[in-house]
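With one protein chain withheld, the remaining protein chains of the complex are depicted in position.
Chain IDs A and B follow the sequence of writing; residue 1 opens each chain.
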Amino acid sequence: MSRHVYARLIWAPILYLALSLGVAVFIFLRNSLYTSAGFGSIVATVSASNFQKLVSDSYYAEVLGETILVSFIVVVISACLSLPIALYLRHFSTARARIYLVIVVASSAMSLVVRALGWISIMNDNGPINGLLKALHLIETPIAMIGTNGAIITGLVHGFVPVFVLTLFPVTQAIDRSVEQAAEGLGASRWQTLFTVLIPLSMPGLVSASLITFAMCMGAYTTPALLAGGKAMLFPILIQQQAMVVLNYPMAATLAFVLTIIVLGITWSSLAAARYFEPKEAR
Amino acid sequence: MLAVENVTIRYGAFVAVKDISFRAAKGEFISLLGPSGCGKTTLLRSIAGYVLPSEGKILLDGRDVTNLPARDRRIGMVFQNYALFPHMTVAANVGFALRVTKWPKQQAVERVREMLDIVQLQSMADRYPGQLSGSQQQRVALARALAFDPRLLLLDEPLGALDLRLREAMQTEIMRLQRRTGVTAIFVTHDQGEALSMSDRVAVMNRGNIEQLAAPRELYNAPRTEFVADFVGRSNIFQLERKGNRWHIIGTEISLLAEPGTEDQRAALSIRPERIRLSLEPVDGALAGTVTSVIFNGLHQAVKVTTASGLEVVAHDHGDWHDGQGVYLSWKSNDARIVSAGSRPESRA
Partner (left out) sequence: MKPRFEQGYWLVLEVVVGIAMAFLLLPLIFVALNSIGPAGLAYFPPPEFSISSYTTIPVKWLWSTLAAIGLGLSSTAGGAVLGTLAALALARGGLRARGLVESLCRSPLQIPSLVLGVAFLQFYSWAALSGGPDLRGSYMGLAIAHTAVATPFVMVVVLARLKKFDWYLEEAAQGLGASPMQTFVMVTLPIIAPAVLSGCFFAFLLSIDNVPLSLFLVGAGQPLLPVDLFNSIQFDLTRTVYAVSTIVSAITTVVVATAFRRLTSVFAASG
């Protein structure tokens, strides 16, 4: 088909997204400028009061800071686990490596709800960890793990390692094997090859996977909500509470707007980073 | 049959094809020969209907098809990368045109079988293009382009991806098929050997122009421009300057009588390396020089000679020459062609 025929096809998705997502975003941005009269009703007077409250009440900043910190830790741990996996999958084509790849791909497709449930079953008061510690008489009363940032971080790392590996894998896979062999031929040990060849050449993948994971972590709701057990507070949980418990739509919209700006900022900088790394590969 | 009349093709300010006209007779095999970027593929694509000429007309069997979409032209095209449909079998590829133009089923099946017979791929009918070698894919592409009895066959550098030996075999194959079907063919290539050996006539293209359209022998023996002389085969080219009724080789004392009637002040002299004779003894009108290098490549031995006047001349000669030797150069007067001066192929200039 000719170019102008193809060009016209864009109207279907554009109209659909404009009339659904576009209107939804417009309404919610407008609501962020309105005020709540409680119980889901909205006063349609435009003001920046929600944003003022966001700035003046340090609670929001604290939750946001906590969320950024948690996301950062998740990214670091995910990177430390994912790079070895990606390098392993690059190096070995054994049956075990294939099974590992199946585990990674299957994990990435596995329900986040089910995976969080797994961690709840491991960490709860009647779970195997507390059971083992009690049996060894190391503790009298169970340790409350659910609701700690540690539990949330564990769950999020579990959630994002498969995605991280699958983002990184194509990049490590594309590293020319002869470069590695050349390093070894020049007398570099495996460790030297790792730090002077493999990690630098994996950098584009590491950077973009880290930024993508960070952005997804900031917006993640399912895993933190289940592992927070009503105790810990992260930004997405705060938004859900404003929207569904407090029924303060304007405040929920304001918080969601702030989260979106942060996430889009990170996503776009990751695209910019990808573009920065790309030309060097191409030339 | 095919007539291209004053076709110009512009992309913004860039003119890819400049006011080109030529005709191809029924059953003729014409090559468009030129370096990359000379406009040969653009011209071919405008004949096929994929590019609309900015000016000019294209006529097929006397009918103006300039604005006719490609699918209504019934022109078979063999693409550079073959463009075989990867998800269809060989038979389905060959029969594609028959299916979309609604040939009766039985007739289409027979036609596909016949085409596969001609290209000797009967046994491959149910394979997919990905399972074939380069030259087999090439033959499928040919069979597909010829299956619907096209009015014209266009070939866009179809041999570029093959290695030398296969390329020669496919040249013969393409010529055989073209003769057998009697279809008019336009063949685009940057390989002068290919163009000369396959074509009835060759159009040498440079910067959007046809420099010369002639039979292979004429093109080689009587190039009309400096570009043709240098692009088709190798040639020694010397710049000439007009002084009165004589041409002078610039930078030397050598001069020739100019043919009456030309007004040009500049021209070039072209002498094929194999037409230059080397001798140890001076002959009448010979130039004295010194051998500066001798390179043997199997087909011929290229002897580079620098004359006393500073000209560098290459001669193909199988004698026992060596560097530093004093020699005399001579040639028959009708082997030295005066051609119009102009640009030369960049890679050799």
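What we mean here is this: contacts are C-beta pairs under 8 Å (C-beta built on N, C-alpha and C of every residue); 3 or more make two chains touch, one makes a residue touch a chain.
Just so it is clear, the model here is predicted, and its values are computed rather than measured.
Undergrad: Who touches the missing chain here, A:45, A:111 or A:141?
TA: Looking across A:45, A:111 or A:141, the contact with the absent chain belongs to A:111.
Undergrad: Of A:33, A:63, A:145 or A:161, which sits in contact with the chain we cannot see?
TA: A:161
Undergrad: What is the set of subunit B residues that contact the non-displayed chain in the whole complex?
TA: With respect to the unshown chain, the touching residues of subunit B are 48-50, 69-77, 79-81, 83, 85-87, 96-97, 99-101, 144-145, 148.
Undergrad: If you put the missing chain back, which residues of subunit A would it touch?
TA: Those residues of subunit A that touch the unshown chain are 1-10, 12-14, 16-17, 20-21, 23-25, 27-28, 31, 40, 81, 84-85, 87-88, 91, 100-107, 109-122, 126-128, 131, 158, 161-162, 166, 169-171, 173-174, 189-191, 194, 215-216, 218-222, 225-226, 230, 236, 239-240, 243-244, 249, 252-253, 256, 259-260, 263-264, 267.
Following the convention adopted for this analysis, only the chains that are shown with their structure count from here on.
Undergrad: Please compute the C-alpha centroid of subunit A, do the same for subunit B, then give the distance between them in whole Å.
TA: Taking the mean C-alpha position of each chain, the two centres sit 59 Å apart.
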